[in-house]
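There's a structure below that I have some questions on.
Of the protein chains in this complex, one is absent; all others appear in place.
Chains here go by letter, A and B, matching the order in which they are written, and residues are numbered from 1 within each.
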Amino acid sequence: MIPFDYAPASDPDSAVAAVTARPGAAYLGGGTNLVDHMKLGVATPDLLVDVTRLPLDRIEELPDGGLRIGATVRNSDLAAHPAVRRRHAVLSQALLAGASGQLRNSATTAGNLLQRTRCGYFQDVTTPCNKREPGTGCAAVGGWNRHHAVLGASEHCLAVHPSDMAVAMSVLDAVVTVLGEDGERRVPLGEFHRLPGDSPEQDTVLAHGELVTSVELPPLPAGARSGYLKVRDRASFAFALVSAGAVLAVEDGRVRESRIAFGGLAHKPWRATYAEEALRGAAATDEAFREAADAELRHAQPLPGNAFKIPMTRNTLAALLRELATEVRS
Amino acid sequence: MPHRRCHQRAAYAQVWHRAVGWYWGGVDFQLTLRVDGEARSLTVDTRTTLLDTLRDRLSVTSPKKGCDHGQCGACTVLLDGRRVLSCLTLAVAHDGAEVTTAGGLASADGELHPLQRAFLDHDGFQCGYCTPGQICSAAGMLAEAAAGHPSAVTAAADDGPDSQGGPDGTVALSDDEIRERMSGNLCRCGAYVNIVAAIREVSAK
């Protein structure tokens, strides 16, 4: 770890000014990913601006039934919030499916969105990695890629985004509020994370110095239910092999509205628009759910090491939608 | 304290207004922690984690270093009452914090915490290296359940805060709840069956 300076931020604007002014500066939230990467030499900030004491730690219920979640709300507090559990079950479930109790107590909303891939090559500075060091190559291509992307990958990077929470926020149509030197902007969650293309070093659309201040969730459509299912190699405390989050509204046995996203499949939370399209007005049956999954997974390009993700995702999505449809009916 | 070529005490909240140079020897901060009930003031390198501060600077070796990357839970302490991983916590960011280790859960006259007695009775450990972290985690976890915080098991079993838990808003801890909530603490000796039994006994009281 290289030496760095430390400064607790007193207000968002001066935090943004401080980080923007220094190319090597970074924000410190819960630290669960950043400190990890600093020890590994993956991240080498020379100034940490600590934003955890900023007044961004509130969850506000909005008049329209939506929620505004402060950037520094801890994952455990977000998962436990009554309004989240009542109205946005997918978010609470996704948060609780991730990490461990200790990590959730430290990790923040913004930090969770901004966490970086757990690709073993990315985290090992002795191996080539275009995301860590552009132009060095991708060791996962031809290497160990069991956990890697089947959708939206490029020859330069096969990494997947590790967040469960972001998958839930994707189906909740979340909007991220970002503060920069030129003021605030709002980024829909679907546009927040990037696909790797030929610049996998950029995970998101944020510019250096931009600070996530909150995430807004619009209310769920009337009668809709939401949920999250995650498949992993052991029963807890492991990243997803695949996961699915969904919002589902069923009326008279037919799907009125569905929003579907996958985790563990891509460089970003993967909003499954083909699947949603396939389900529009369809009968809420297991067969239709599987066909919807296939409508999305048809576009996948699995590798020999991760082709299992296709049937695993199809079955997981079908199970999740069955569960939500059953709940709706009952 | 080792000698340093560059030694800087930065004033909080103003530091970024100055051009901060490159300090090969590290950047030092003065801070005070309250560790197991005792105020401890010291100067730390900004890079020093809370875990290394406790173990190497304050000789509080109850929290253990098992992985140093937040993947095993051996370093769990209660930081201002909540269980966290001290290996991923920078000490500099927690000036004034209250830190409780497994050593501090026992009373000053050496009387063990009920969790510690239960771990002894149920033989909830073998090599003992993960144990202080398990016990701190269990203490934090019991408080979380008492406060009504859900787990993945709670979330899967029912549907929101109104439909579950005890009348006082607490979450009743089934064995599945305990297992899920304790899954951030790895035990390579495989003492989980006895760890769960020990926590079950304490949570039932």
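As a working rule, a residue touches a chain if its C-beta (ideal position, glycine included) is under 8 Å from a C-beta of that chain, and two chains touch if they have at least 3 such contacts.
Here is the rule we use: contacts and distances are computed from a predicted model.
Its record in UniProt calls the unshown chain "Xanthine dehydrogenase", which is the match among "Xanthine dehydrogenase", "Outer membrane protein beta-barrel domain-containing protein", "ABC transporter ATP-binding protein" or "Peptide/nickel transport system permease protein".
Annotation: of B:93, B:135, B:173 or B:202, B:135 touches the absent chain (contact as defined above).
Here one chain is not drawn; of A:17, A:59, A:238 or A:303, the residue touching it is A:238. One of B:40, B:65, B:82 or B:200 touches the chain omitted from the figure, and that residue is B:65.
Here the missing chain is touched by one residue of A:127, A:177 or A:214, and it is A:127. Not every partner is drawn; the one left out touches subunit A at residues 1-3, 39, 41, 118, 120-121, 123-124, 126-127, 139, 142-144, 146, 231-239, 241, 308, 310-312, 314-316, 318-319. One chain is missing from the display, and on subunit B it is touched by residues 2-6, 24-26, 45, 47-48, 52, 55-56, 59, 61-69, 71-72, 74, 101-103, 105-106, 112, 115-116, 119-121, 123, 125-132, 135, 176, 178-180, 182-196.
The rule is short, and it goes like this: only the chains that are shown with their structure count from here on.
Across the interface of their complex, subunit B is touched by residues 1, 3-10, 14, 17-18, 21-22, 25, 28, 30-32, 35-36, 38-40, 46-50, 52, 76, 79-80, 82, 85-86, 89, 92-93, 96-97, 99-103, 105-106, 235-237, 327 of subunit A.
Contact residues on subunit B toward subunit A in their complex (touch as defined above): 10, 12-17, 20, 22-27, 29, 45-47, 49, 68-70, 73, 76, 82-85, 88-90, 92-93, 137, 140-141, 144, 147-152, 154-156, 159-162, 179-185.
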